[in-house]
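Showing subunit A:
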Amino acid sequence: MLVALGCAPQNSSTTATDTSTANQTPADCAQGKTLTDGTLTIATDSPAYDPWFKNNDPTNGKGFESAVAYAVADELGFDQSSVKWVKEPFNKSYAPGDKDFDFDINQISITPQRAKVVTFSDGYYTAAQALIALKDSPVSQATSIEDLKKYKLGAQTGTTSLTAIRDDIDPSQEPLVFDDTNVAKQALLNHQVDAIVADLPTAFYITAVQIPQATIVGQFQQQSGEPEQFGMLFQKDNPLVDCVNAALANMKSDGTLDSIEKKWLSETVSVPVLQ
Partner candidate 1 sequence: MSSTPDTWRPSDRELERQAVRRSQRRRSILISTTATVLVFGALVLGTVTSPGWPNVKATFFSWDDAQAAFPAIWHAFWRYNVVLFMVGEVLILILAMLVALVRQTKAAALLPLRIIAVVYTDLFRGIPTILLVFMLAFGMPALQLQGVTNSLFFWGLTALVLSYGAYVAEVLRSGIESIHPSQLASADALGLSRFQAMRYVVVPQGVRRVVPPLLNDFISLQKDTALVGAAGLFDALFAARDYANFNFNFTPYVVVALYFIVLTIPLARLTDYLQHRAMERERQGAR
Partner candidate 2 sequence: MSSDAPLLEVTDLRKCYGDKVVLHDVGLTVHPHDVICLIGSSGSGKSTLLRCLNLLEDVDDGVIRFEGREISDPRVDRREVRSRMGMVFQAYNLFPHLTVLDNCTLAPRRVHGVPKAEAEQRAHDLLARFGLADQADKHPDRMSGGQQQRAALVRALCTQPTLLLLDEITAALDPELVGEVLTIVRDLAEQGTTMILATHEMGFAREVATTVCFLDEGRILEHGVPAEIFSSPREDRTRQFLARVLG
């Protein structure tokens, strides 16, 4: 019995921060570092929401994160047919043990606490928080963070939106916490919550398509520390992250990342900022 328990494979401790990567392309770097040779396995949650994906289908390359994922894959030398998508519920993505994906792209914010448990790529998007309320609600008149304190606010569990409510707004009523944005939307329509906080692109999608009766009241950056960035999630110490970071660096310098952002998240410009 003890013998059987001892047979779990050891994690290889090769760190890929060889200085020789300086001259390697990301594609060379990625050789042999994926779960399956010749295939890049990417994970995201289900449902895969707009505007990060489209039609709940990561494989179509549409939507910000889908586009970024395929662009990174391309840099790493994987064409569209060599990319495989798997579904990974958020709670499972950071559970201990071996992952069944190369990386997970799912609007996951990089925090130092989380970085102790998993490895993050560099940030590929900087997220602002936005406040959504029904058009005829008094909340839509708010112009500053102070104005928001007296309302019942809501946000998704485990997100920086929730932390933003707790830390930056600090309302007098306990915030409502939801498992996913669908529940948050229903509560808004039922007047069970006055306003919900979500990241800006999601907020646009909600107000444009899902709850046309709602409007974005304003956006705000969190007061404390660095602005939040989304990163791709890897198993701890996975050497592939360096290759991905190199890919991202390329995409940033040659403008690919910017144009993807412009294409899929273009409406983020004219929203008032709440101070």
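Keep in mind how these were chosen: all candidates are chains of the complex that A comes from, given by their letters.
Assume a residue touches a chain if its C-beta (ideal position, glycine included) is under 8 Å from a C-beta of that chain, and two chains touch if they have at least 3 such contacts; residues count from 1.
Values in this document were obtained by computation on a predicted structure and should not be read as measured data.
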Looking at the complex, which candidate is in contact with subunit A: 1 or 2? 1
For the complex, give me every residue of subunit A touching candidate 1. 1-2, 5-6, 8, 10, 90-91, 94-97, 111, 113-114, 116-118, 154, 157-159, 162-163, 174, 176-179, 183, 186-187, 189-192
